[in-house]
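Of the protein chains in this complex, all but one are displayed in their positions.
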Amino acid sequence: MIATTYKQAITQGLADALAEDDSVFLFGEDVAAAGGVFKATEGLRERFGDTRVLDTPISEQAIVGAAIGAALMGLRPIAEIMFADFAGVCFDGLANQLAKYRYMTGGQASLPVTVRMANGSPGGFGAQHSQSGENWFLNIPGLKIVVPGTPADAYDLIRAAIRDPDPVLYYEHKGLYNIKGPLRAAADARAEIGCAELVRQGGHVTVVATQLMRHRAVEATQVLAGEGIEVELIDLRTLVPLDLDAVLASIERTNHLVVVQESSFGGSWGATLVAAVLEQAFEILDAPPLVVRGDETPIAYAANLESAWLPDSQRIAEAIRRTVAY
Amino acid sequence: MIATTYKQAITQGLADALAEDDSVFLFGEDVAAAGGVFKATEGLRERFGDTRVLDTPISEQAIVGAAIGAALMGLRPIAEIMFADFAGVCFDGLANQLAKYRYMTGGQASLPVTVRMANGSPGGFGAQHSQSGENWFLNIPGLKIVVPGTPADAYDLIRAAIRDPDPVLYYEHKGLYNIKGPLRAAADARAEIGCAELVRQGGHVTVVATQLMRHRAVEATQVLAGEGIEVELIDLRTLVPLDLDAVLASIERTNHLVVVQESSFGGSWGATLVAAVLEQAFEILDAPPLVVRGDETPIAYAANLESAWLPDSQRIAEAIRRTVAY
Amino acid sequence: MTSRTGIAPGADGELSIDDRLALLRRMLEIRFFEDEVQRLFTKGLVRGTTHLGQGQEAVPVGVCAALRDGDTMTCTYRGHGAVLAMGAPLDEAFGEILGRANGLCRGKGGSMHLTDLRVGALGSYAIVGAHLPITVGAALAARYTKSGAVGVAFFGEGSTNIGAFHEALNLAGIWRLPAVFVCENNLYGEYSPYASTTPVDTIAERAASYGMPGVRIDGNDVEQVRATAIEAVERARSGDGPTLLEAMTYRQVGHSRSDPAKYRPEGELEQWLERDPIVVYERVLSEAGVDADALASIRASAEEEVAAALERAAASPEPELGSRLEDVYAS
Partner (left out) sequence: MTSRTGIAPGADGELSIDDRLALLRRMLEIRFFEDEVQRLFTKGLVRGTTHLGQGQEAVPVGVCAALRDGDTMTCTYRGHGAVLAMGAPLDEAFGEILGRANGLCRGKGGSMHLTDLRVGALGSYAIVGAHLPITVGAALAARYTKSGAVGVAFFGEGSTNIGAFHEALNLAGIWRLPAVFVCENNLYGEYSPYASTTPVDTIAERAASYGMPGVRIDGNDVEQVRATAIEAVERARSGDGPTLLEAMTYRQVGHSRSDPAKYRPEGELEQWLERDPIVVYERVLSEAGVDADALASIRASAEEEVAAALERAAASPEPELGSRLEDVYAS
């Protein structure tokens, strides 16, 4: 397979879904004529026409609501909310309507809605355009949450999200749009919602990371391998439903856990994972589980401040060393 | 002290704050002429007039924004958002504006805003009027979050919230409005933001709970005391900042931890607390930390389904027994 | 094709006596239904809260009589009338409110959330304004699939001050979607009189901001409601875009279970009781030659049907406990 960028993988996934299924359509602010502010939807309007790829006014509540209504009528809408931070202006639609509809109606309908949002730091976009938004939705049963970290996963998971009968929040990491990697060949097992990836095997410590942090963790493992520390790296890929089995199976072997996340601690998926592991397998750990994370602050603009906030490979390596040495 | 209800304690706290400080004012939907949908603001308009106690249109975004703007001009607004579930329609205002203003401006202003919201189950209000909303804001540094569980704490913490220079989300539990208890006497130490309460001492297990779950945990401790299990019960009262020291000090004595919360697990304060404890004091626990919690579902309407979702004293007692017996 | 009340949905010609009686009958069913719910609530058999619409029946009945199969409707917590007007079964509606296994939503929704997709009732929404964008989505889907369907949303005048109202009407307006927005202006949002929250004389004029027509009508005149709705629905169906209807009406009861409605000026309720949509319509029909016996027998049979439905609902068991873990995800 030839290498594509993460962004191209998304575009390709959207295009293939649009081509495959007439009930799929895509809409959001400037996604059509302009091809999206990150150019992730470039060429789709030209190819699929303006009934399938639509620009909207600046109205996120209307976008999310329209996706729900259209899904109720049997379509498979893909709504773009641009920056994940903007989920705040349509939070009710996502958390109270989209997530709960099926349950509150006793299962009368499925809502195959995909909501695309651009996640993460460190772009210098400031506190309101740099957040990792997935943690806002962890306490809201009814949503599935995917966080692809490679081109292959970006492709597989956008396809899976669109095909899924349930609402899926699909987070694209802005810092990864231009990374390159191969897509999976037709014969390969595709990434599925709810399945973590074992990125690297190693016997000393289980490291769990997603998106940009996965890549920084990979860097850290390389350094550590030189020091004789073998890291088993897991990319969760999906936060809800959580592939706890994969994590537990790994810790079974390593007895050490480090989580790396691009957000502060309170209410995060990393904290949730640690608590879930401890509840399930209390005696599995030989050292305290560490969560390498952003400080308990908003994200600052200045380059040095933002970099210091965001875990880098050194901080990750340091935490791993501490855990293994415990 | 004569006993007052939790609701009266809130009304009293609001009245005393309004009387003490001219810069305090109160507004929200139907809080003035009607005295609030839960009657927690009854009589305040009559006493303080309609410039200090104002009814608004149904516009939560405008309410939160107006509170921010007024605080920037030196006032101490108390905004009511009615049901905690409605925070979804003004989430951006709370999470991106109110929480981050001070940080993003390099500390140019403090935002002494109090946002009152009614929390919790089991009123039979259905999935969109029964949630415990505090977990939505745990991953948003900049907000303080208080969850009083008794009349005395309701009074002290509303006063503390209004006096605090920072934004405070003040959650009132609907299921507690009519419970009775004494307020603290002038000479007593008042509840402060960030300080947990040691509700009951006991050597076998530390139980951490808030609001309605605190009361159900008390019931459980009474049953367990008869079985010879002595529970040390902590009511956190504040979720951010978290009084981790109080919890750790207790576990130091008991070596067992059970958290009881009125919400599902993912992204919850209970999961966060467990992860924080383990990170700080890995070897402190002799048994797996348990989080007694609501199922990973929205909250159903039917009486039997809602009751089953919500932890009751039996489920709490059962978890405590299991932990102690481990 | 029959409309939701069993009468022809077209605008042409006079309504037959049967059609008119069908409209009356549907209003009566809703009235009796809500009177029962009020009694059940007083007896402690309804949990949480309930929002009744006695006095407003002509709006949902008139509007839904303009709809045909495939059309959709969303409404608020005060939506029993609208859901029944779409044709949801009375017993399952009762069952939902009582939290029974036979309930429309298997007991998971409750009084504020009656939903019946079988009849196009896409939901009753308890977060003010939340359903307006959802109706826009239903209308968008209708255009997308060329189904010819129209989406209707009911909401109160107080709800027109929330952001979702604005975004939804704007999007429907710019896309000229087949939607009809029906504001039931009952003069109060909770306890707040309209003029205290809304700096315009009519809600209808807000339509101008969204490039759509706005019409204020007498919401207690079921035939006027129906006739105006037919025009708006036809406009929508033929691709000419959405309409905002403002139906002036009155809730004869408090906002919800616990509201004695003391904020009303003296005499207001009494005036509106004289304009009760059912009383008014019975008078119209009687003047049109329907004899008192016929009217009485319709009343009696509607009342009986409601009572029988309640009995069936009351006989239904509670939902099974395990069902609370179902329906979160489809897969």
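Observations
Letters are used for the chains, namely A, B and C, taken in the order the chains are written, and counting of residues starts over at 1 for each.
The rule is short, and it goes like this: a contact is a pair of C-beta atoms (placed from the backbone, for glycine too) under 8 Å apart; a residue touches a chain by one contact, two chains touch by 3 or more.
Computed from a predicted model, the values in this text were never measured in an experiment.
From the options B:Gly142, B:Gly202 or B:Gly294, the residue with contact to the chain not on display is B:Gly142. Across A:Tyr6, A:Phe48, A:Phe86 or A:Tyr155, the residue that sits in touch with the chain not pictured is A:Phe86. Only one residue in the set B:Thr56, B:Thr206, B:Ser250 or B:Thr297 touches the chain that does not appear here, and it is B:Thr56.
Remark: the residues of chain B touching the chain excluded from display are 25, 51, 56-57, 59-75, 77, 92-93, 96-97, 101-110, 141-142, 144, 164-166.
In the full complex, the hidden chain is touched by chain A at residues 29-30, 33-34, 37, 55-61, 85-86, 88-89, 123-129, 295-298, 300-306, 308-309.
Of the residues in chain C, those that touch the hidden partner chain are 161-167, 170, 173-174, 196-200, 205-206, 208-212.
Simple rule for what comes next: only the chains that are shown with their structure count from here on.
Of all chains, the one whose Cα centroid sits at the greatest distance from that of chain A is C.
Here the CA centre of chain A is 41 Å from the CA centre of chain C. Chain B and chain C have Cα centroids lying 37 Å from one another. Shared contact sites, meaning residues of chain A that touch two or more other chains, fall at 92-93, 96, 103-104, 141-142. Multi-chain contact residues of chain C (touching two or more other chains) are listed as 103, 105, 107-109, 113, 127, 130, 163-164, 328.
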